[in-house]
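Only a single protein chain was left out; the remaining protein chains are all shown in position.
Labels A and B are assigned to the chains in the order they are written; within every chain, residues are numbered from 1.
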Amino acid sequence: MKLEGKYTYKASQQVVWDLFNNPRCLEKAIPGCKKLEERGPGKYDAILKIGIAAVRGMYSGKFEVLDPEPPNRYRLIGEGSGTPGLVKGDGIIEFSQEGDSTMLSYTGEVQVGGLIAGVGQRLISGIAKMMIKEFFRKMKTELKSLK
Amino acid sequence: MSNEDKGKWVGKGMKRKEDLRLLIGRGNFMDDIRLPNMKHAAILRSPYPHAWIRGMDVSEAEKLPGVRGILTGEDVEKMSKPFSVGVPVPPKYYACAVDKVRFVGEPVAVVVADDRYIAEDALDLIKVDYEPLPVVMDIEEATQPDSPILHDNIGSNIYSHRLFKYGNPEKAYEEADLVVKGKFLFPKYGSTPIETYAVIASYNPYNEEFVIYNNYQGPFVTHFLVALALGIPENKMRWIVPTDIGGGFGTKTGMYPYIALIALAAKKTGMTVKWLEDRREHLLASSTGTDRVTYMEAAVKKDGTILALKDKAIDNTGGYIRPPEPGCAYRSTGNHTGAYQIKDLDREVLVVGTNKCLTAPNRGYTCQELYFSVERLVDMAATELGLDPAEIRFKNFIQPGQFPYTTATGGLYDAGNYPKAFQMALDIIDYKKMREEQQKARKESKYIGIGFATVVDPSVTNIAYVTLALTPEQRAKERPKSGSGESVIVKMDPLGKVHVIASTNPQGQGHETVISQIVADELGIHPDDVTVSDVVDTHDRVYSITTGSYSSRFASVGTNAVVYATRKVKERMTKIAAHLLEANPNDLELKKGKFYVKGSPDRSISIRHVAGTAHWNQAALPEGMDAGLYASSFLSMPTSKPVDDLDRVDSSNTYGFVAEAIVLEVDIETGEVKFLKWASVHDSGTVLNPMLLEGQVMGSCIHALGGTLYEEFAYDENGQCLTASFQDYLVPTAMEVPKIDIGHVETASPLTALGSKGAGESSSMSVPVAIGNAIADALSPLGVTIDELPLSPNKIWHLIQEARAKKD
Partner (left out) sequence: MKPSAFEYFTPNTVEEAVGLLEKYEDEAKILAGGQSLVPIMNFRLGRPEVLIDINGIRDLDYIKEEGDDLLIGALTRQRDVELSPRVQEKCPILAEAVSFIGHVPIRNRGTIGGSLVHADPSSELTTVICCLDGEMKVVGPPGDRTLGPEEFFLTYLTTSLEPSEILVEVRIPTLPQNTGWSFVELSRRVSDFAIVGVATLLFMEDGGICKEARIALGGVAPTPIRAEEAEELLAGQKITDALIVKAGEEAAEIAEAEPDYHASAEYRKDMARVFVQRGLREALNKVRGGE
């Protein structure tokens, strides 16, 4: 499924860029993230406990920042697999200064596979978008905590 | 037999003998079987549609208490061979993925444990290292040289490809006034029988013999092919099928890989292993009908005469191809021109692979795919020529006086009266009045449509058709194939009661009832005096490659075997009676349980006395006669011949007819369809049991209603199946079933003892296109055309929006 959106963060572009490259902040903001470890520059291993209500599962995943152009854009790819199925994402995140704020826009595609795709397709699209929203919202909180 | 006894039971709506045990829960299905020390299997399945298996770690799973062993692809490769299939270059299709997975749900390992819970717990502990590959999901894309290739040994995704020409299509095109063309997409839907697949297997290492319980629809070709894959002779693999099977509809006639897979798990672990397919497994990975893309055109004269058909059809058997495929592309060869006198044909047939679940026959076995194109095209031709869709059909029908009729492709239609049956359907819906109502409704912006399908309903497959996958030159190098035989043994006990041993392996069709009716009529006894054992045990039944219940065989070839075996018993009884009465057998008649000497009513002997003599006083039998009282019949239909050098074949043996007439209304705001009238008229020869026939017709209508409006095995573009539960794979329920008026025309078949023909698939072939035609008719004022299924409200709504956008 295709995803896109825009968020505004009240900080300079460099600060927002750093925020989105800070493993500690990402760990706190990624929904269900139990552990995020940097295994190389821009490469992360994660343990996620993702779930809505009773539908819940543990995933182990990998994220990687590709083609970084600080502080303007990077490509983020990730994949996770767990008992409920597979998740794979590929997106571009772009940052641009707008006055004293930074506009973040993302476009991407998420693929869901396995059990959850076969028996849970009805709500996948909505729930995926909701979780992404939650991530960007939590990053605002992280931004405040950095200040 | 005297006239008063004749036809006392056949033709009556006798209640099913099977029902009591089923209604009170005393049926005997696979899950009712409990064997000593039986362990339970669960199957690990691929979440990827296309990926290399780079490694597998089962060590954690093996440590789980209660786990008895794990079978992996590596074991399967060592212990068995790929299943054979009749295409020039077969893919390596093993019972489970060996080095690569090719569809979501493909088995990759089997865990055997003390119970199914533990087995499923263990699945979570197996680690598989997959390397995902690009997928190919689109049928036409699969034919392209640059598409991702599923099988390196084939080098393309084309499993089978043939060109056919019958008659002189070039000349027909010269004579034609008009060529009508269309591209049609038929979806992937299935049967979802209430009882899913199930296997219980054990292996005896001392005599190297497998005993396998399963619910397959017959030994058919699969017993032979599984033995071949396991590397054993057929007589070392005993199959036992329980008394009851909870539905098949073709799903259980494809190569059933789990029989081999669970047998291997049993062999490896040394346990008796039971596996019951759960519904998710069934929807992901059992067996579906093929989806098909068809380009078809018809060369037509101004008066509506259809001269020739030209088509290119591409079937999709998914990640692999397995028997009886590529039958999907060839099974309907004999009836390719349907109910019409079309002499000239040009065909191209392709069978391809994509990263989808595999296929097998699905009630109607691709006749619904065929007729969806043919019958849409007939309507499109009528529209272009300004003819009524009923009129163009009457114009082209094979006429009653033309039977037996040989089709351009070699089909031998045995009997029929198509105009009479179609007229009956028109009368039921009150066609003329409906057209008037349609006009009135349109003025009120209501969209009523009328749709027809008039199709030939083939029954009893002649296995010869599978060799159409080979060219005449390739075929010449092999031994010919043909046949359609079914076996029955009829025994009479010393008290004159009858037991029939059959191996048609019914899945709910009521064979026990019909066999009892037939035997009762033939011998002048009561159906309650007949018991039937109609299950397969390959060690104690007589069977062959063709044995089983598929392609609506029972009412034709099954009843033939029952009748002929019973008549042989009667002949022997008559000889014994004549001997005891010191009369000439020709002078005897059987009446009310006694043999009488004609003209001497005081000289008689009871059936019981005759039967008693055969068993208790064998010295009293005529000289040279066998002791006991039984006979068997195992005849193929005489018309089941090999494919000829011009690719002509009588691909089925008896050919019924279905006329569907449907009136419906489309809510153009929501895209929903409401049925107003539905007539389904059938000619399946002599009716054996009208109640059972009605059940089959209703079932086939609703099965097809599912494929037309509700059901589809849907995949996203990445190869994930979206419909792996009944929440999304929508089988119509009683709530979705409209009123259907069923009518019958009975034209007796000259090829069957009772004049009957198969009817179990019937409307599953005609309903999809009849509904499609009706919706197209309803929406014609909006400029909507229908060329694909299923027609969900969402789809119809989008078609309407697109047509409106085009108009604006």
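As a convention for this text, a residue touches a chain if its C-beta (ideal position, glycine included) is under 8 Å from a C-beta of that chain, and two chains touch if they have at least 3 such contacts.
These numbers were taken from a predicted model, which means no experiment stands behind them.
Novice: If the full complex is used, which shown chains touch the chain that is missing here?
Specialist: Listed by label, the shown chains it touches are A, B.
Novice: Among the options B:M14, B:L722 or B:V745, which residue touches the chain absent from this view?
Specialist: In the full complex, the listed residue that touches the missing chain is B:L722.
Novice: With the missing chain put back, one of A:R24, A:R39, A:R56 or A:R137 would touch it. Which one?
Specialist: A:R56
Novice: Who touches the missing chain here, B:D114, B:E234 or B:E736?
Specialist: B:E736
Novice: Spell out the interface residues on chain B facing the chain that's missing from view.
Specialist: 116-117, 120-121, 124, 278-280, 669-672, 710, 714, 722-723, 725, 727-728, 730, 732-733, 735-736, 792-794, 797-798, 801
Novice: Residues on chain A that touch the omitted chain in the whole complex?
Specialist: Against the left-out chain, chain A lists 1, 51-57, 83-84, 115-116, 119-127, 129-130.
FYI, only the chains that are shown with their structure count from here on.
Novice: Would you kindly tell me how far, in whole Å, the mean C-alpha position of chain B lies from that of chain A?
Specialist: Centres of chain A and chain B (C-alpha means) sit 49 Å apart.
Novice: For chain B, which residues are in contact with chain A within the complex?
Specialist: Residue positions touching the partner: 47-48, 104, 124, 280, 283-284, 716, 718, 720-725, 727-728.
Novice: Using the touch rule from the top, collect the residues of chain A that touch chain B in their complex.
Specialist: Against chain B, the touching part of chain A is residues 81, 83, 85-86, 111-115, 117-119, 121-122.
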